[in-house]
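Comments concern the structure below.
Yeah, one chain of the complex is gone here, protein chain that is, but the others are all in their spots.
Chain IDs A, B and C follow the sequence of writing; residue 1 opens each chain.
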Amino acid sequence: MTSVAVIGASGYIGSELLRLLVNHPEIDEITPVSRSLAGKKVSSHLTHLRGFLDAEFQDMDLGNLDADFLYVAAPPGEWIRFIPSVLERGIKVVSMGGKFRIKNPEIDSKIYPGFDNRELLEKAVYGLPELYRREIKKAGFVANPGCYTTSVILAMAPLSRYKESLDLEKIVVSSVSGSSGAGAKPSRFLHHPEMSSNLRPYRVLEHRHTPEMEHILSREFNSDLSISFTPSIGNHSRGILSYINLFSSHEIDLGELFIDFYGEEFFVRILSSAEENVPNLKDVVNTNFCDIGTNFRRERGRILLLSATDNLIKGGSGTAVQNMNLMLGLDEGLGLRQIAVSP
Amino acid sequence: MTSVAVIGASGYIGSELLRLLVNHPEIDEITPVSRSLAGKKVSSHLTHLRGFLDAEFQDMDLGNLDADFLYVAAPPGEWIRFIPSVLERGIKVVSMGGKFRIKNPEIDSKIYPGFDNRELLEKAVYGLPELYRREIKKAGFVANPGCYTTSVILAMAPLSRYKESLDLEKIVVSSVSGSSGAGAKPSRFLHHPEMSSNLRPYRVLEHRHTPEMEHILSREFNSDLSISFTPSIGNHSRGILSYINLFSSHEIDLGELFIDFYGEEFFVRILSSAEENVPNLKDVVNTNFCDIGTNFRRERGRILLLSATDNLIKGGSGTAVQNMNLMLGLDEGLGLRQIAVSP
Amino acid sequence: MTSVAVIGASGYIGSELLRLLVNHPEIDEITPVSRSLAGKKVSSHLTHLRGFLDAEFQDMDLGNLDADFLYVAAPPGEWIRFIPSVLERGIKVVSMGGKFRIKNPEIDSKIYPGFDNRELLEKAVYGLPELYRREIKKAGFVANPGCYTTSVILAMAPLSRYKESLDLEKIVVSSVSGSSGAGAKPSRFLHHPEMSSNLRPYRVLEHRHTPEMEHILSREFNSDLSISFTPSIGNHSRGILSYINLFSSHEIDLGELFIDFYGEEFFVRILSSAEENVPNLKDVVNTNFCDIGTNFRRERGRILLLSATDNLIKGGSGTAVQNMNLMLGLDEGLGLRQIAVSP
Partner (left out) sequence: MTSVAVIGASGYIGSELLRLLVNHPEIDEITPVSRSLAGKKVSSHLTHLRGFLDAEFQDMDLGNLDADFLYVAAPPGEWIRFIPSVLERGIKVVSMGGKFRIKNPEIDSKIYPGFDNRELLEKAVYGLPELYRREIKKAGFVANPGCYTTSVILAMAPLSRYKESLDLEKIVVSSVSGSSGAGAKPSRFLHHPEMSSNLRPYRVLEHRHTPEMEHILSREFNSDLSISFTPSIGNHSRGILSYINLFSSHEIDLGELFIDFYGEEFFVRILSSAEENVPNLKDVVNTNFCDIGTNFRRERGRILLLSATDNLIKGGSGTAVQNMNLMLGLDEGLGLRQIAVSP
């Protein structure tokens, strides 16, 4: 059995980690860490965990960390200085934030400034199991992917086999996320009267997930590529739907390609209707699935991929648990096989 | 033509006043006052007013107020000290907040503590035009009713004619308001991920509108009465629906009663189907209407009144404009005859 | 291991049964029955079950039913004629509809006309495990409670101990349900443009769950009682919140009472803050919990109970699985311990 600590346990990514870990059959001890809520019962703040997690938030000193596994769901900060010694002590770590995802020190430092650590960046494995399972299994330090990024990379990765046909400079992606993806901190932007019945694009020219997508995908494609990415928040709490548009000079049998590419994967479901392939966002909410619909309009060489995930699960904490399972040598899907809440 | 100043113009009640005044044919000058946003263009904060109101927010000194009419949409504060001299200068005033609504100094002072002013309280006329039109026409200082209160008082007032039949100690009211009714200030309670697809009761034992309802209605009924009131915020931005339950020892022809009572009123619409009378919230959003459905179950002596309003219009700024129209001797419905946005 | 058939598997109650059964560790065979969709793959209609249930809908002849357990989620119909022989063959049955819930032949026949069967009505056990566990364990035929009913009965049952203090003729209940509670059949009432940002009372004078509540509760209270019940559909898909108002002539320590009454129950959680006790609807969505907040205003003798459930789970299919577990001698909570999806 295994003990786990979660730093930043009061945010949405952190609390979703708690929820998944509580139900995880191999985890027997969870230490929820939150400086601001230290001493408070978890279930008084995260009331949906009442009866499932009766611990208090702690204000842990990472120097004294006593756990087998560590999740960090916090912005770049002092915690980074402690990670090397944590790893030395044999504690494996998944970092949920953006830092260390992009293995280019200049970009990493520019997008997530402060607390740079080249060695750690060197060590970090990008935690997308469907693509990097082998590396993750051996990793001590994993950088968990971004929510938008996950939905886009999983959908685009199979296309690397046809990169010569594609216009890699004109990839257009629009993603709509549930509001929980923008975090637990109240703001005018997410104030219910303003956000209710609304649809709000933001950071439309430079979202931090754009370089992450481009970095990982250019590795997969072994080629530069440029993504025009527009994120929005929609009038729902959970779920990302990504619209991914590409242009191909040749016909591609997308259905065959995707089913072949993901044949073995439990958490990636490829839609395969004869006509339109449109995933239903409700089919992935509360799950670790990524549902992908592939559509091709021959006479225009137009590809439309539609990719749906739960932004907090497959787009965050679910993938993180999947990574932990791999890093600890457990069954990869342990604790992650929930069915969607639909309707 | 008339000039108007609005103190507290950046909140939801204030901004809705601006919106209604911009379209009001007799108002030719609007001074939006907001200390925190002074110097900023109104339309940069309230972007829906772009092209309609190009003024800047001002930080007005009430001592130098230069306007024909004043709205105050602010909590009890220093402004109260200035009102007597403002009134002396012949400027009429509508106060949007709770203070001065209850003409009982002890209650007023207990519920809205600080800045008490007995003379002003004495002068204040409760601004519900359908009931107190005559007094409002002559008033210099009007206390505008609360949002929940408006929907409940308008529905209950006709029953005063049958007070002997009613159990006045066991009146049960549940009201669900759009989230805009809880104000423009971001909070965890109204954070979109938390409030979306939710329904949230609050202040379930002692909301400040309860004594207001009871005070006004006991005046109307000429009898004490006790209301068990539970407010909630629903998953929409606009609109209050109030469920008002009473018990009657005798049969009452509610349809006839209500149509007789409100026969002349433009802004109160009585539903009159043979069977169920359920107003549609969408029929009042964006309007100054109060739609009332009356239902009676004979064998149980059960009365169910359903009352629907837009919480920011008939429940606030619309009624305030109606009051201004009366106080200035204008056509009462001027600027207020919008039709609902449905669906 | 056990095989189960679900009649009416394409509706919301039926499909939620499938979802829960798929994850149930003791069920190894599920037969989804739907006349209208017979021959179609379940997962082509209920796409969220893709990968979990690959069966086809069948058009089963109950005379040839080959299963250990039967759920019927269908309106009164021909199926009723077959139940006696099904029971004789030792197959236990849970009926999800309203018929057979009220053990009074006149009421049963009036509210759910047609296909009356006195013997079956005699046999039927009302399937609310927290109150009738003992009877359910021995039952062959269980009538599963209504969704509104469940949330109201669970909240009111403990008050039976104080029935002398209560005005049992003036109980006022208002319940707001997620739209899935109104069923899978499209209608103007539930058309998204009409229902979005709306709140819609319906059957405000005579909903069929009212006699059900009154029947069961008067048994519990051993006394007649009269409930003024108003149901509404709110702008969310899942979850019922019931507001239950009573008047007491004496002070009652509700917290103590409810914790004592439900001390042992896993699926009923009593809130126990010092002040307001308001359950959060999001804490029960996707769960089999009923969260109850008790509030008492001394000087008025006012009781306000707030009761939250997921209308399709604790309000339907979850309780049905709980009943099956009891009827089959299994651990009562098997397959039902999911945590809420929050936010």
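Miscellaneous remarks
By our rule, a contact is a pair of C-beta atoms (placed from the backbone, for glycine too) under 8 Å apart; a residue touches a chain by one contact, two chains touch by 3 or more.
Just so it is clear, the model here is predicted, and its values are computed rather than measured.
The chain not shown here is in contact, across the full complex, with A, B, C. Among A:T2, A:S160 or A:T230, only A:T230 touches the chain that is left out of the view.
Shown as candidates are C:R35, C:R81 or C:H192; the residue that touches the absent chain is C:H192. Residue A:L241 is the one among A:I27, A:L241, A:L254 or A:I313 that touches the chain not shown.
Only one residue in the set C:R50, C:K123, C:H236 or C:K314 touches the chain that does not appear here, and it is C:H236. In the full complex, subunit A contacts the hidden chain through residues 167, 169-170, 172, 174, 176, 178, 191, 193-194, 196-206, 226, 228, 230, 234-239, 241, 243, 245, 247, 276, 278, 280-282, 285, 295, 297, 300, 302, 304, 306, 343.
Mapped onto subunit B, contacts with the missing chain fall at residues 12, 19, 22-23, 46-52, 180, 184, 196-197, 237-238, 266, 269, 280, 282-283, 285-286, 338-343. For subunit C, the residues touching the absent chain in the complete assembly are 12, 178-180, 182, 184, 186-188, 190-193, 195-197, 233, 235-237.
Just so it is clear, only the chains that are shown with their structure count from here on.
Chain-level centrality, scored on Cα centres against the all-protein Cα centre, points to C.
Taking shared numbers over all numbers used, the subunit A to subunit C interface scores over half, which places it in the same class.
Averaging Cα coordinates per chain places subunit B and subunit C 39 Å apart. Spacing of subunit A relative to subunit B, judged by their CA centroids, is 46 angstrom.
Averaging C-alpha coordinates per chain places the centre of subunit A 36 Å away from that of subunit C. Each of residues 12, 180, 196-197, 237 in subunit A touches at least two other chains.
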